[in-house]
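Missing here is one protein chain; the remaining ones are kept as they sit in the complex.
Per-chain residue numbering starts at 1, and chain names A and B are given in the order in which the chains are listed.
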Amino acid sequence: MNKTDTTSQTPETKTSKENHNESIWQALLVPVLAVVTGLFLGGIVILASGENPINAYGALFTGSFGKPANFIEGISVLFSTGDTAALIKAIYPFTESLVIATPYIFAGLSVALGFRCGLFNIGAEGQFFIGALVSAFVGYSLKGLPMIIHLPIAILAGAAGGALWGMVPGYLKARFGAHEVVNTIMMNWIAFRLSDWLLSGPMKASGFRPVTPNVLASAELPRFFPEPLRFNLGFFIALLVAYFIYWFLFKTTLGFEIRAVGANPDAAKYAGMNIIRNFVLVMALAGALAGLAGSSQVLGVDHWVGQGFSAGYGFDAIAIALLGKSHPAGVVMAALLFGFLRGGATNMQSMAGIPIDIISIIQGLVIVFIAAPGIIRWLYRIRTIKTEETVLTRGWGS
Amino acid sequence: MTQETHIKTAFEKRKQQAYGITLLVTGLIIYLLFGLNTEAGLLTTFGLNLAGTNAIPIDDLIVPAQATVYLMSAIAAFVGAYQLARGVRSTGALLGIVAFTFVVAFLTWAAAGKSFNLTGMLTSSLVRATPIALAALCGVISERSAVINIGIEGIMLIAAQVAVVTATLSQNLYVGLILAILIGGLVAAFHAFLVIRFKVDQVVSGVAINIFGAGMTSFISSRFLQKATDALNNSGTFPIISVPGFSKIPVLGPVLFENNLIVYLTLLLVVVLHVMLFHTPWGLRTRAVGEHPKAADTLGINVYFVRYVNVILGGMITGLGGAYFTIGSVGRFDEIMTAGKGFIGLAAMIFGKWNPIGAFSSSLIFGFADSLQVKLQILRVPIPSEFLLMAPYIVTMIILTGVVGRAIPPAADGQHYEK
Partner (left out) sequence: MTNVLELRGITKRFPGVLANDKIDITLREGKILALLGENGAGKTTLMNILYGLYKPDEGSIAVHGKEVEIHGPNDAIAQGIGMVHQHFMLVPVMTVTENVMLGIEPTKNGIFLDKEKVAGRIREISDQYGLDVDPNAYIKDLPVGIQQRVEIIKVLYRQADILILDEPTAVLTPQEVEGLFMIIDTLIKSGKSIIFITHKLKEVLAVADDITVLRLGRVVGSINPKEATTEKLAVMMVGRDVNLVVDKKPAKPTEPVLVVENLYVRDERQNQTVQGVSFEVRKGEVLGVAGVQGNGQTELVYALTGLLPLEDGTIRLLGEPIHRTTPRNILERGVAHIPEDRQRHGLILTFPIHDNMMLCTYYKNPFARGISLQEKTIFSNAEELVGQYDVRTPNIYVNAGTLSGGNQQKVIVAREFSRPIQLLIASQPTRGLDVGSIEYIHQQIIKKRDEGTGVLVVSSELDEILALSDRIAVMYKGQIMGIVDAQTATKEQLGLLMAGIHPSETAQA
């Protein structure tokens, strides 16, 4: 991951390399402090709701990383008896956090890619849902295919579904200047209603519950450990895709266009770039990435889709993209952080009785602090450094 | 100059042709979709009386279904043909005809052989338009001073919860109402503080408020409210107030004069804000700050102050809208109960060209689409209810394309002001 962080450095740029290292620290400082401050204020909310924040965050930590003692015991059991069960139990929380982080990486990349082109994709949630539904459909309905064919088709189908869902607001923005923020949200609601219908009718498994049938084994992402560990190939695909997006954005002409359109659409038009094509392309790609998030979740983890499947992924993805400064490496790190937070939150809920929604509160705060680095600098008395704030969104785009 | 008029006519002509063709196609669609599927001889009853209201009863409107549908088809086609042949300029009225003929034909078809209560439908349109209108009004006065507030959804959720909890605890709905308005103003003040003092991207700040609002209200809901519904989350709602005399008017009476406090306040706000925006010093300054903040600044107007005031005022209106969801309609809080109404309000604001009466009128369209979907489910129309539920969202997207009436936002909308 660190390898992806050295943006456009080549031997010729050695002169500015030291500055660059310094600026990496500068770049990390605000996000780290933003997360710390968000956790601190979250602690106050926990305190106000009548619980002990130290206990709560303790539960959060063991829920996300596991207990070190269990891990040591697991290893000693493994060496003394050759039995892996204790060790697997010990690493369960950690791998589970990575499992949760997987769709976050995809969805975070989706929003980050939009930001790079000056588009605000709040629709990752709907794209995620559509991607999951399409993958599930391909996963259970195509029978008799070997995994080597079935799995890629299921994954790509999910990406295509998400791409379609993202392309609609992209096209409306490009053609009519209709604001993508409102339109992607409308697409979310349409996706929810559509899924309600699909899950209660055309895609419903036999039985009472409005869920899809399980995908076939040939469409499941392979897992690396025995049950109950759900850690699967999806995580590594996510890292690979993150590297691809980095390469695409910073090392190709297509990425150059996308960044140019995002930074100054007028200049991009002057330079002969096709704004409409870029908007549609980026929203389609963003949709595909969010769709992949849904695919990885359904093919790697759940194996079926039910109502409320996508709950919250879209907003989490925004927080991740902002926290990761819309850079693929930053997105991966931020996704891991939120994976650990969400992973631990379940434990926190059962152990300390704190609703999972506390994570949303912390996320809202983190976004505020990231978007307003002035607050963090003011709180921690950090010297203001001259940085170019990228414009993320523009009015109603008329 | 002759060349100019020549060019202008060509430009206008293309537009006129497009409208004419739209009308013709509407006529054709009405014929194919509804006309061919309506059995001859069926009657459609449009109920004009609403049970339990003061209105003087009148006869229901009973029409032959197939003939009415054909009539609508013919009207659309005729006006379209006339437009193509002669060219009528008034484009707003033409779109009105498209919408009117289509909706009437659709309802006649859907209710063929059955009864459909029109007055009830209009009443629920206004009620359902209320939170959308309040969100839109908030958008109007924020954006007239050039601050985009996309956090309306989150503010409404917070205000809705505050309203119901405080009203339940105090056993007094007015306490809930006032606190909802105040909390709305407070959260909006935070938004204003972020975007004015810290120059946070306005859309990002709004999204953060939405996430925070959804998270906070869900947190409180699952931690406290669900365990103690009667003690915390059961406030009752504002009663219906009949305006003496006026409520007796058939159709109009039940629609306009038998509502609860929040609906009346909304109607009042629409008028008051419209007058204030265009006929008072506050309005003049607001519009100047939204169009050309530097000009206002050089005349000694405090741009930041105007923006704070307007965003906070907008937040208070949104707070009222939030209160509608709980103490104005169902008397309890459910997680994410706003269901995108805040965003739909923003679309209504755009369609209403950033002025209060326009915003309210377009909110009514959304309210109509929303209540239509409920009524159609009752009529058991052969379309899955989930698709009917999509209607308001799809209408929003269509409106945002600007195909129907392009509007120009305030010139400085969404931009930070640097002295």
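Heads up, the rule we're going with is that a contact is a pair of C-beta atoms (placed from the backbone, for glycine too) under 8 Å apart; a residue touches a chain by one contact, two chains touch by 3 or more.
Here the structure is a predicted model, which is why all the values come from computation and not from measurement.
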Give the residue, chosen from A:Ala86, A:Met147, A:Leu229 or A:Ala263, that touches the chain omitted from the document.
A:Ala263
Option touching the unshown chain, where A:Asn52, A:Thr81, A:Ser141 or A:Thr252 are the choices
A:Thr252
Chain B residues touching the omitted chain (full complex):
3-4, 7-8, 11, 279-281, 284-285, 287-288, 291-292, 294-301, 408, 411, 419
In the full complex, chain A touches the hidden chain through residues 8, 10, 12-13, 15-16, 251-254, 256-257, 259-260, 263-264, 266-274, 386, 388, 390
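As a convention for this text, only the chains that are shown with their structure count from here on.
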In angstrom, rounded to a whole number, how far apart do the mean CA points of chain A and chain B lie?
33
Residue numbers of chain A touching chain B in their complex, please.
45, 49, 120, 122, 172, 175-179, 181-183, 185-190, 193-194, 196-197, 200-201, 315, 318-319, 322, 353-355, 357-365, 367-368, 371-372, 374-375, 389, 391-396, 398
So, in the complex, the side of chain B touching chain A is made of residues 148, 150, 194, 197-205, 207-216, 218-220, 222-224, 339-340, 343, 346-347, 350, 384, 386-387, 389-390, 393-394, 396-397, 400-403, 406-409, 413-415
